[in-house]
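Below is one structure, written out as structure tokens; the observations come after it.
With one protein chain held back, the other chains of the complex are shown just where they sit.
For clarity, chains are labelled A, B and C in written order, and residue numbers in each chain start from 1.
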Amino acid sequence: MSDSRTDAAQGQTLTVRYFAWVREKVGCAEEVLEVPVGVATVGDLALWLAARGPQYADAFQRPGVVRAALDKVHVKPAAPIRGAQEVAFFPPVTGG
Amino acid sequence: MSDSRTDAAQGQTLTVRYFAWVREKVGCAEEVLEVPVGVATVGDLALWLAARGPQYADAFQRPGVVRAALDKVHVKPAAPIRGAQEVAFFPPVTGG
Amino acid sequence: MAARVQREAFDVTAEVSALTAGRSDIGSVVTFTGLVRGEADGRALRSLTLEHYPDMTEAELLRIDAEARDRFGLLGSLVVHRYGEFEPGDAIVLVVTLSRHRHSAFEAAEFLMDYLKSRAPFWKKEAFADGSERWVDARESDGSALARWTASATQK
Partner (left out) sequence: MAARVQREAFDVTAEVSALTAGRSDIGSVVTFTGLVRGEADGRALRSLTLEHYPDMTEAELLRIDAEARDRFGLLGSLVVHRYGEFEPGDAIVLVVTLSRHRHSAFEAAEFLMDYLKSRAPFWKKEAFADGSERWVDARESDGSALARWTASATQK
């Protein structure tokens, strides 16, 4: 968990989207969350989601495999969530 | 002029075709000739044509520029005419 | 100078005509069309499904299209990528590059395809004739194809 003093996002409403096998494992394509206490970055959110239940654990079990985008821009796990509308989790893209 | 004992083509009827600026300089696209005495190769024929008049001289004046084909296959000046139906003279191709 | 993500089929002649209409500065038009092949790793394919991230995918395609245009001095370009479920033989991607001279049009089209095949935000699921399905893994060979463009940029 990151230092949340400056990056605090808790209480913020966030749309979380899942694609491809992340979507299939999680069991839904999209959900709206209130950002929990202590979740400041995209990586924090992934860890929090992974602890949410077996489906999520399965989707996020391989560290470094699931990629993320914040408001439709690819980001690293360290990217702060604060102010974002939408976060997406997906496997590495396989191209067209 | 080549040694004509084995390559003799005289008396043989030959269609001669001209393309692009060779055609324009000669002033015709196609003519039928009887191969003259002493003309055994494509090069011989070009020399003989060049001596035929100012238009031909103009068309064939640049040695090595005008190219030839015998029965629609590119050939060198040394190619023997004997047995051929058609010879063509043209500038270097400029591609499509 | 455009990129589209669509479910519908595309028509190469129509796309090229729209790009070249009224112009006399273009000498070379290269198109690449990618078709679904009937087998993958030696197994008979029944269908291929492409999933994408709407808006993000368009934005990425527009960005790479603009990069190709600048990098190769193109007079125009187009990327059309379909999504949805496809059968073998279906056309799923079209790239068009327009240039004065042919080499840059060829280079740009190959650059775009190397990008699209490795980095474009699509996920592919293969369904086989035997009923099994799998999500395609990111492939190293396509990453390598893309790497040579980075290497050539570094050399300059």
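In this section, a contact is a pair of C-beta atoms (placed from the backbone, for glycine too) under 8 Å apart; a residue touches a chain by one contact, two chains touch by 3 or more.
Everything numeric here is computed off the predicted structure, so don't read it as measured data.
*Asks:* List the neighbours, among the chains on screen, of the chain that has been left out.
*Replies:* B, C
*Asks:* One chain isn't shown here. Among C:G42, C:G89 or C:G131, which residue touches it?
*Replies:* From the options C:G42, C:G89 or C:G131, the contact with the absent chain belongs to C:G89.
*Asks:* If the hidden chain were put back, which residues of chain C would touch it?
*Replies:* Contacting residues on chain C, toward the hidden partner: 11-14, 16, 20, 22-39, 88-89, 91, 100, 102-103, 105-106, 109-110, 113, 117, 145.
*Asks:* In terms of residues, what is the contact footprint of the unshown chain on chain B?
*Replies:* Touching the missing chain: residues 17, 19-21, 69, 72-73, 88, 90-96.
In the analysis below, only the chains that are shown with their structure count from here on.
*Asks:* Among the chains in this structure, which pair is joined by the largest number of C-beta pairs in contact?
*Replies:* Of all chain pairs, the one joined by the most C-beta contacts is A-C.
*Asks:* Would you mind pulling out the distance in Å between where the CA atoms of chain B average out and where those of chain C do?
*Replies:* The mean C-alpha positions of chain B and chain C differ by 51 Å.
*Asks:* What's the distance between the Cα centroids of chain A and chain C, rounded to whole Å?
*Replies:* 28
*Asks:* So which stretches of chain B touch two or more other chains?
*Replies:* Answer for chain B, listing residues that touch two or more other chains: there are none.
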